[in-house]
Each structure stands twice: as structure tokens, then as C-alpha cells.
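For this view, one protein chain was removed and the others were kept in their places.
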Amino acid sequence: MELTVDMAINWMEIARDKYKENKETLTMLDQAIGDGDHGINMARGYQAVVEKIAETEYDHPADVLKSVAMTLMAKVGGASGPLYGTAFMNMSMVMKGKTVDQKVLKEAIDHAITGMKQRGKSEIGEKTLLDVWDQVSSYLDSEDLSEPKEIIEVCQAVVEDTKQIQATKGRASYLNERSIGHEDPGSMSSFYLFEALAEVLEKEATV
Amino acid sequence: MELTVDMAINWMEIARDKYKENKETLTMLDQAIGDGDHGINMARGYQAVVEKIAETEYDHPADVLKSVAMTLMAKVGGASGPLYGTAFMNMSMVMKGKTVDQKVLKEAIDHAITGMKQRGKSEIGEKTLLDVWDQVSSYLDSEDLSEPKEIIEVCQAVVEDTKQIQATKGRASYLNERSIGHEDPGSMSSFYLFEALAEVLEKEATV
Amino acid sequence: MNGLKKLINHPEQVVEEMIEGILLAHPGRFERIEKTTVLTRKSTVQLNKVGLVSGGGSGHEPAHVGYVGEGMLDAAVFGEVFTSPTPDQILEAIKAVDYGKGVLLIIKNYTGDVMNFEMAQELAEAEGIQVEKVIVADDVAVEDSTFTIGRRGIAGTVLVHRIAGAMAETGATLQEVKEAAEKVINNVRSMGMAISACTVPAAGKPSFQLADDEMEIGIGIHGEPGINRTKIQSSKEVASILVNKILADFNYENSEVAVLINGLGATPEMELYILNKEVQRILTEKNVAIYKTWVGEYMTSLEMSGVSVTLLKLDNQMKELFAQKVNTLTFQE
Partner (left out) sequence: MNGLKKLINHPEQVVEEMIEGILLAHPGRFERIEKTTVLTRKSTVQLNKVGLVSGGGSGHEPAHVGYVGEGMLDAAVFGEVFTSPTPDQILEAIKAVDYGKGVLLIIKNYTGDVMNFEMAQELAEAEGIQVEKVIVADDVAVEDSTFTIGRRGIAGTVLVHRIAGAMAETGATLQEVKEAAEKVINNVRSMGMAISACTVPAAGKPSFQLADDEMEIGIGIHGEPGINRTKIQSSKEVASILVNKILADFNYENSEVAVLINGLGATPEMELYILNKEVQRILTEKNVAIYKTWVGEYMTSLEMSGVSVTLLKLDNQMKELFAQKVNTLTFQE
């Protein structure tokens, strides 16, 4: 595989559609253990992302992701804005000047995780979106990307797993053990993001 | 008939019980076309009345009614406080030094009506408690009091009739034609008052 | 407890307990006349001015205690929830704030309020105190008619307190203070609406019911039903309904006005400011110049969700009086 500029743009377009469509789902999840704005935040952010990248010319996918980072940072707010902003910024840094194959993608995701951990002062296993990114990284490490849709299953499983965890970071942590039994909204939004990526890669693979 | 001190006291006790029991009915009626406090006002006022007259010695029913007037004036508030206060004050003035037979009672009620009209700047037929007092006066004029319970029917009919009237005084007047179809809460509270009186007179008649 | 969704102890004790809570919170501001529900202005100096008394049923907080202090009222009389206070209480207030120049009663036009205040006035006059009264009737939702009690007094009353209070503070005579109050009354109009009702504690259930998609136009401040029920509309449309009804009643064109956007209890400040934006847009379109604006809760109706809009046409005297110092819980300017 190779992630091109067009694919990166398409990734964002599909993500935008998914966030728009699933705004209510994310709202509901965030209402249960947070403050109910996560769906709104993501929908607003990715709408702005798509508008931004539509009006710009890009030479390299790293540049697309940098635009995405800046836009998310400025339009999302809350906890997810800086986290996703940092993630895309760090991915962009890794990809810069490189051909984005599976290895580079995995390195980019790892660097995104490093950045988010630092920004969020958090670790894997605290019932946050980090848990999804971590498993995507592992998957890219161990499997070749011949069937990109497998990423979707991997993410789905993590989201399901976050149900069992008691949150220790983010708003859900205020609930103590009452956070158990609910999926983490940020993990769900990361699921949509990687689902969108998987669909782009799948499309590319079958061309 | 002759209204004695004991009967006047008993009248107030029965009235208190009726207001306590029917607080919700009056509240409901006042919520429909007023502000919902009439039941509370009457229950509070007559509770205070009974407490007041229990601790006082009286020589004449006029003195009892004067206590009632002062207490209602000080404990009820709203529109009904000054009106009922004035009514009892004026009744007391008429009864003073007299044997309270049917004729004196009728004169007392007429004087109450005069006072309330003046205080409320209102007339008969404006969907207020005056309508009930007016019919009680007519009844006392035309019938002998051999069956006091007839007063109850008279009052009941007036309350029913207030439904058809559009209020032009009191809070219900703000509703314009929307006040039609609802009984006037003040008429209903006057009904309870005369029902109590009728029961006292009835008791006396059958002794 | 009684199962009511209210943070209270006993539905019949709310007024007494509120007064105690107010005194504890603001020990320097108020004096309670013993065994009454009257709070008077605490002053470090001997006052030599017309005394101003207002009051009415409780449940409209910050009215009226929030307006007691320098440059506004001298006493507030608390009635039971939505029930006018009684003449004996009002009389005590009059006696307490008669500093020698007479007392002005500022009454909202409700049968109960008018009767109870008038009786107190008669009693005070019988004791040799000079008392005048003004009656505020600013609510254009209600028809102005000589056959009925006429219009209600609602949030516009606050501006009467403000102007009469400032006038009294200058040392003006009772007649002058009364005239200043009447000028406000003649130039002030209000109109309100609600999207949910309120519950009188002792009544235990809401005064009326609005469906999830309904609003009630022309609501008063006592949980009385309004004059018209419609589907819920945007802030823009609500502003237009309220302002147009006011403008149809009184000509504010080409004049300078004070605007009071008043929340009825549960409406977030966010929504009041959004409504303010719409109101000011309409006024500007209609050539009404805005001199001063207040946005907040000034005359509430317990936890009712809704707003009222008040306009007051200003002249130079009023502008000068608005510039005067005021120091009450709700106004500090």
C-alpha cells in the first residue's frame, strides 16, 4: 500500500460523513459518562477539515495531515481537539518526505500515540481513544495490509473492551466505577476514523 | 333563628374544616384562571381564625366576626383577604348590639356586599364571589330559614353559573374570553363559607 | 419532605425561611421589622427623604428585596408566594420608612395588591402619615380597559423603583417623587412569554401544562395562563412577537429607550442574550435608539422558563436619574 494525497483527502471526507451520520451515537455515549459534546465536536471539526482541505493544493499526504491537525486544533476544543490535533500533527511529522507505506503508517501512528500520551498525561488501558490507536499499531505491526477491513474488526473489539474498564482519565473518571459498562466515546470516534481509513485502503487495494 | 356566639364560633370551625379539606379543589380552580393560591390562602386564613377565636372570650357574635375580619385581613392577603376581611367587618358592624335574626343577618350580608363592591371596585355579575353573596342575600329576603340547607343549593347554582360569565375583575379578567367555562374560585370559597353557615343553622334548627 | 422537586423544607415555610436566609447572607444591608415580613434599608446615616415602599407576593425574587438600598427602595414587604402581603405588614413598612417627608407606595396593578396597599395607606393616613401611591400597569398582553382591572404590573416596575428611588435620594418632595414614578409608568411597556410553567410550593403542581413543542404568549408573573398558546418558535420570532406587540401599543419610534430583558427564572443567560440581540436588531430597524440595556433576572416567576421584554422611553430627567448612584443587591451602578 501507499497512502497518497488523494487517499488522505478521501480518508477525511469519509470520516466527515461518518461523524455526521453518527453524531447522535457519539453524543449518547458521551452523555452516559461525559458531557455529551463529543459527537458535536467531531462533526464540527471534520466539517471544517473537509472545507479546509478542499480549498488547498497538496503535494504530499503529510501536508494534508498537517492541515487536518491545525484545523482540528482550532475547531474542536474539549479534550478530543488537542488529542486528535496532536495525533495528526505527529503523523504528519513522521510521514514528511516519505512514501507512506505500511511501515511508515505504523511509525506515524506510534508517534501519534506518543504525542497523545504526553498531551493527555495518560497511558494505554485508561479507557480512552489511546486504546484503539494502540491496537491499530499492533495490527499494522503483525499483519500485512492485504485485507484492510480487518482494521475495523480490531477497532470494534477495542471499543467493546473499553466497556469493562474503569476510566482514570477524562471526564468519565469522575464517575469512578460507574464508568464501567459504558463504551468510551473517544474510542468510538477513533473507530470511525480507522474505519474510514480502512475503507480508503480497501478501495485502493481493489482498484 | 338567632345567631349566637357559639354558633358563630362553630361556623368558623366548620368553615376551617371545609377549607382544609377542599384546599386542592380551590387551588385547581384558581390555577385554571388565576394564580393557584386561593385554596392555600383560605386554608391559612381560617386556620388562623380558629386559633384566634379559641383564645378569646366573646359576649356577642358581632365580636366574633370582628375577630374573624381582623384575622383574615392580616393572614390571607391577595384579593380574597381584604374582601373577606371587609365582609366580616361590615357584618360585625351591622350585628353590633343586635339580636342576629334572619333580618339582621340579611342586612349584615348586604352591608358586606356594599363594602366588598367598594373595596374591589366591582359589581354583581363580574364572575366574583360577590355573585354568591348577592344570591344569599336574595334568598334571605324571600324565604324563611326553616330549611337552612336550601342556602347550599342556592350557592351551588351560582357557582355553576359563574362558569358562563367572562371575568372582568380579578386575575381571571386577564384571560378575556378564555375565563369562560371555568368556575370562579372565590365563588367556590364563598360557597363553602355559606355551606358551613347552613350546617350551623340546620343543627340549631333541629336541636 | 413532600416529594416536591424543590430545595425547600416545608412548602408553607418558604417565605419565612427565605427571609432568614437573606438576612444571614447580607447582614449589613437589611433590617427586619420584628414579627413582620418587612425588610428595610439599613443606613448608617439618618435619612431625610421620601420613603419608598414596594412589595407583593413572593416568588419574584430578586423583586423586591433586591431593590432595597441606596437609590431605590426603603422597604420591601414580602407576601406569601404569589399572594399580596396584608395591610398590617405594609403599614409597618410605611411607619418604618416615614423619615418625615412622607411615603410613596409602588404597587403593581393586581386587585389584591391594590386593595391591601390601599388599606394600609388608609391606616397610615389615619395615623397622620403622608402617603401617596402609584400603580404600575405595564403589561401590554392585557387589554387596557376601564371596565376591568386593566393591565398587570410586571418587570417595568423595576424601572419605576429605580427612577423614583433616584429622585427620592435627591431630597425631592413626595409629590415630585410621585410624578417621576408616574412618568415612568406612562412611558414603560412590557410583554412576556413562557416555555414552561412554575409550581407554587404549597400548591404542589404546576399552574399550567405546556406540551414539549408549545409556548405561551402574554404570560404574567404569577403562573397565570397567558393570552395565546402557539408552537415553540425561534428567538427571532419570539422577539418579534413581543416587541411588535409593545410597539403597537406605544410609539417608541425616534426616541431613546431603556431595554430590560428579564428572565422569568429558569431561562439561561445565554438565551436572554440571544433574545437581546434579536430585540435590539428589531428596535434599530424601527428607529428606536437604545440608551441602556439590562439583561438578567429582575422579576421572576419561581422556576418558570421564559422572558419578558420591557421598553421605557427616556427623557433628560430620567437619563440623569439613571446616572445616579444606586447600591442594592441587584443594582449597583
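Residue numbering begins at 1 within each chain, and the chains themselves are lettered A, B and C in the order written.
In this text, contacts are C-beta pairs under 8 Å (C-beta built on N, C-alpha and C of every residue); 3 or more make two chains touch, one makes a residue touch a chain.
All of these numbers come straight from a predicted model, not from anything done at the bench.
Contacts of the undisplayed chain with visible chains (whole complex): A, C.
Among the residues C:105, C:238 or C:312, only C:238 touches the chain that is left out of the figure. When the missing chain is restored to the complex, the residue among A:41, A:67 or A:189 that touches it is A:41. Seen across the whole complex, the unshown chain contacts subunit A at 27, 31-37, 39-41, 44, 73-83, 119-121, 168-171, 173-176, 178.
Where subunit C meets the omitted chain, the residues involved are 1, 3-9, 14, 17-22, 24-26, 58-59, 61-62, 195-196, 212-213, 232-238, 261, 265-278, 280, 290, 293-295, 297, 300, 302-303, 305, 307, 332-333.
As a working rule, only the chains that are shown with their structure count from here on.
Annotation: 32 Å between the Cα-based centres of subunit B and subunit C. In terms of their C-alpha centroids, the spacing between subunit A and subunit C amounts to 54 Å. Under the contact definition stated at the top, not a single residue of subunit B touches 2 or more other chains. The residues of subunit C never reach two or more other chains; the list is empty.
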